[in-house]
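Note that one protein chain is taken out, while the other chains of the complex remain in position.
Think of it as A, B and C in the order they're written, each chain with its own count starting at 1.
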Amino acid sequence: MADTLISVDLSESPHTNENVHNRWHPDIPLAVWVEPGDDFKIETYDWTGGQIKNNDDAADVRDVELEQVHYLSGPIGVKGAEPGDLLIVEILDIGAKEEMNWGFNGFFSKQNGGGFLTEHFPEAQKSIWDFHGMFTSSRHVPGVKYAGLIHPGLIGCLPDRKMLDMWNSREKALFDTNPDRTPPLAALPNTQSAHMGKLKGDERDKAAAEGARTVPPREHGGNCDIKDLSRGCKIYFPVYVDGAGLSMGDLHFSQGDGEITFCGAIEMAGWLHIKVDLIKDGVSKYGVKNPIFKPSPITPKYDDYLIFEGISVDETGTQHYLDVHVAYRQACLNAIEYLKKFGYTGAQAYAILGTAPVQGHISGVVDIPNACATLWLPTDIFDFDIKLGKDGPKKYLDGSIDIPLAPDL
Amino acid sequence: MADTLISVDLSESPHTNENVHNRWHPDIPLAVWVEPGDDFKIETYDWTGGQIKNNDDAADVRDVELEQVHYLSGPIGVKGAEPGDLLIVEILDIGAKEEMNWGFNGFFSKQNGGGFLTEHFPEAQKSIWDFHGMFTSSRHVPGVKYAGLIHPGLIGCLPDRKMLDMWNSREKALFDTNPDRTPPLAALPNTQSAHMGKLKGDERDKAAAEGARTVPPREHGGNCDIKDLSRGCKIYFPVYVDGAGLSMGDLHFSQGDGEITFCGAIEMAGWLHIKVDLIKDGVSKYGVKNPIFKPSPITPKYDDYLIFEGISVDETGTQHYLDVHVAYRQACLNAIEYLKKFGYTGAQAYAILGTAPVQGHISGVVDIPNACATLWLPTDIFDFDIKLGKDGPKKYLDGSIDIPLAPDL
Amino acid sequence: MADTLISVDLSESPHTNENVHNRWHPDIPLAVWVEPGDDFKIETYDWTGGQIKNNDDAADVRDVELEQVHYLSGPIGVKGAEPGDLLIVEILDIGAKEEMNWGFNGFFSKQNGGGFLTEHFPEAQKSIWDFHGMFTSSRHVPGVKYAGLIHPGLIGCLPDRKMLDMWNSREKALFDTNPDRTPPLAALPNTQSAHMGKLKGDERDKAAAEGARTVPPREHGGNCDIKDLSRGCKIYFPVYVDGAGLSMGDLHFSQGDGEITFCGAIEMAGWLHIKVDLIKDGVSKYGVKNPIFKPSPITPKYDDYLIFEGISVDETGTQHYLDVHVAYRQACLNAIEYLKKFGYTGAQAYAILGTAPVQGHISGVVDIPNACATLWLPTDIFDFDIKLGKDGPKKYLDGSIDIPLAPDL
Partner (left out) sequence: MADTLISVDLSESPHTNENVHNRWHPDIPLAVWVEPGDDFKIETYDWTGGQIKNNDDAADVRDVELEQVHYLSGPIGVKGAEPGDLLIVEILDIGAKEEMNWGFNGFFSKQNGGGFLTEHFPEAQKSIWDFHGMFTSSRHVPGVKYAGLIHPGLIGCLPDRKMLDMWNSREKALFDTNPDRTPPLAALPNTQSAHMGKLKGDERDKAAAEGARTVPPREHGGNCDIKDLSRGCKIYFPVYVDGAGLSMGDLHFSQGDGEITFCGAIEMAGWLHIKVDLIKDGVSKYGVKNPIFKPSPITPKYDDYLIFEGISVDETGTQHYLDVHVAYRQACLNAIEYLKKFGYTGAQAYAILGTAPVQGHISGVVDIPNACATLWLPTDIFDFDIKLGKDGPKKYLDGSIDIPLAPDL
């Protein structure tokens, strides 16, 4: 068996674990070292570090401290890795921690992060998803069961100083255009609850003050939340610092394209079994700016879909110019309306779109002024027939079950 | 064999054909009538009505008159269809006209429509794609061959007066925010080259002045340019007028998600074999706003991909807020840089992304401030090995062939 | 458009067409010549040459003259092809003849050919399948619709004299072990209704007396009836004579693995668009004995199945030793019993297994004394839910429709 190089103890705070960090900074010391060609296991906390519990009360989602996210395991040093190399990461397997055989999905309160449809679902809600081997289902969302397309929502290498500065300055510039917005336009460096791995003392404080938040995806990959970056994938990451400094976390049992619920996919603690290797000078050889990856030969084959279209006219009827974000939102809202006809509440339908392996396609981006996006809902995840027929929909759910909601205080 | 209800003669101007129109307006008389349950064939012009020729000169793309687009065949009346019904359209087959066994792809000049990457490719270029049964290849883009995922770029029902007015007013409002922009923010009603089917005289002139352009996708579907809306699909269209008034055109032999080259996919003249039926009162039964469809059981199974990530930081380094359009543009630019390492020119790489069955996924839309989009490039369409290796890329092309360019005059 | 090199007139007897033949013999003159790299079209009769009609009477199936089969179009000469080469045939497209937009399936009388389940279905029956673009359905078998996986049941190159002699002698040896058997153990050369293409006079008579029947698959490919050898495939055929002499016919709109109904798949007249090329000396380079092929990138993706097992204990309870033929027969019989629970007659169920894209897998061939075979029945071809549930099957069919039967005279 491959060795476990980084372990996590879910009964302990991630802040007690020196091989964990929650900010990006080149000064974070490498936690462990491996050779190119090695394969090994890495354990991770769930992204919130255990803030969300397996119960029927969404108060923990409402009250989550987002300054803590995301707890990453690493950085892993790869011997011989130098800036300009490509780090090859092959995901050989991923799984849940035995002691946490479930995951959570939720919508943040609009006052604390919000989400893609926060105008429609402004208060905190939470659903719990149990894992049954390779499948998942939820006591809060009856009638659906999915095979997991397990993946790390967040994985990438440490930035160098120059890249870190660039991230901070461009995000600050955006933030400053509307500093009072809720939710904010960007998550800027913040020392609150910063965890800088093995870094201590003044160096730690300085790095915490500068360290980029882990929230957005960036040039190094990071929090891409790509559902297809799953076990069996081979990923090519740009290297910026000696040793590469690969970190990862934010495991998802299953997610839809867009991770529209934000909190998030089906979030879980777990482990990855990975193999690393190098393409020396690969960044210039292949002209790479962001990571490139090859998909897995094993993925759930949900091949029958209902496909919902959306265009870039928003809910108020206002026309936007080729705005795919607006178009995808409309496609999602259209799917939610459809699912409600079968008895789901809006929140349940939203949770399905956030957790099931739905596809979100950029279908047309040139036909002024409307972008067209499509939301692909797999029909085989439902216990009942979700397709259209001449007789109209048959209600499958009686409305007795809903996703717990925790009103803003 | 199914009857051909609408024929087109490619040697004649579409304006001579009363069963063709290029504007959306409720007053356009229904061209033909069918019963629910009927199947039949409809021929169509290419979207430009024959303006682009099979030669090595892009002047026709540069000089295209966009006021003419799109020439649609219809409107087809379906007996018994009433506002609020869903019109089921099953695409039983699609093909090219025997006398035009080729298609074209191009980039418009930035001064005349532009495209997704118009800042990078500001001048008109054109590639010609020959059809070899179910495959296509181009003398201007060596090294690739695709199986066609043939589809109508544009299909939908006539709007009623209320919907037409809504379209016109919201698009006008957007246009007015920057009326001098090139390309414009919206294509407003324009009598130049308007073709209103059987409508004549004053009624024709009035409708031409009000008729919505066919450029954008809208509530009725229309110019969605969804590559997966291909033969074998079943589509459910909202009906707004008695008889439904279904029109279609803008056939594509193959296209990538986004139709990023705008002119367009691999554009062709051809025919569709369709079957129609009704779900009475289906709009309210299923809560439908935009069309819904089920994908075909037969599609090209290109299952191995290189997946390129892009985030919503634009080419200048400016940070945008969850802008999927910017993110997808970066993913496309990343793929183009990659393909150039194998010897393709930028224009050839752009043409591949516009014409091959690439997927564009909305991968993350909540991780502020960056959206993440992915561009999936199928590896099996290339005659050579396009994957990454330790030795770096091997140039497959010697640069002797490029896509013809017609400089702005 | 590609040229049609061989045309057939379905209103005329195939015996009037010199570019058609129904025996394999090296002396049959090449009908047309092409160059390596050429693509072109070839029309074909249905395998019986039009003996079966679109009506509700199976008498034509009962009375079919099997000495006539199979009418092949060719042989096509490929310039430069020599014995020992591999002939590459790419199937660019296949379709039905416009004037015959339907096909037939049947079971022969046990007295005239029989079939896989002839003990269970000893008399002639026939179903007619209409083509609706890429789909087919039958007025004799309600409740199913398939996308076609169109393919030539029969394609291959002329044998040389040595190979012909080998075929004739080994098949004669088998036949002689039970010469009175009905149906016979092998179809030996037979001058009755032999059609030798352009060959005339004594040479014709001599070749007709020696010519191998087209019934079995052999080293050259021939009547393989492989459902996956469909449009989009690339096939590598051994060449035995100068010019290769490629012939083809027996087109099928759709077929299950095994072609268990024998008459046959959904049999049709039609055309192929193919491209040919050569690998010089390919037979020894690659150690090829029988043809090798690569599957198409476009095939129907029926991915959900009910899988029926069968073992090599026959219907009487007798144990056979690792006999896959017996095992597959049991799997088929098991599927038929299952389908009868939903209201199908046995004959309808048998017709479905013969015509739908069912898979037949050799699942275990070493576990003495039982072979295990599996029959994969796609669930998505049914208009209703064919899966198992706690409540038991719901009859979908009322038994009012069956497949016409023509009793033996």
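Odds and ends about this structure:
By our rule, a contact is a pair of C-beta atoms (placed from the backbone, for glycine too) under 8 Å apart; a residue touches a chain by one contact, two chains touch by 3 or more.
Here the structure is a predicted model, which is why all the values come from computation and not from measurement.
Only one residue from C:18, C:130 or C:309 touches the chain missing from this view: C:309. Chain B residues in contact with the hidden partner, per the touch definition given at the top, are 301, 303-304, 380, 385.
Interface residues of chain A facing the missing partner chain: 1-2, 39, 91-93, 98-99, 101, 132-135, 147, 231-232, 273, 275, 296-302, 380. Counting the whole complex, the residues of chain C in touch with the unshown chain are 86, 115-116, 166, 170-171, 173-175, 183-187, 215-219, 221, 223-228, 236, 257-262, 264, 279-282, 285-295, 303-311, 313, 317-325, 328, 330-331, 334, 337-338, 340-341, 359-374, 376, 387-390, 392-393.
By our rule, only the chains that are shown with their structure count from here on.
Centre-to-centre separation between chain A and chain C, using Cα means, comes to 51 Å. Look at where the CA atoms of chain B average out and do the same for chain C: the two points lie 40 Å apart. A straight line joining the Cα centres of chain A and chain B is 32 Å long.
Residue positions 301, 380 of chain C each touch two or more of the other chains.
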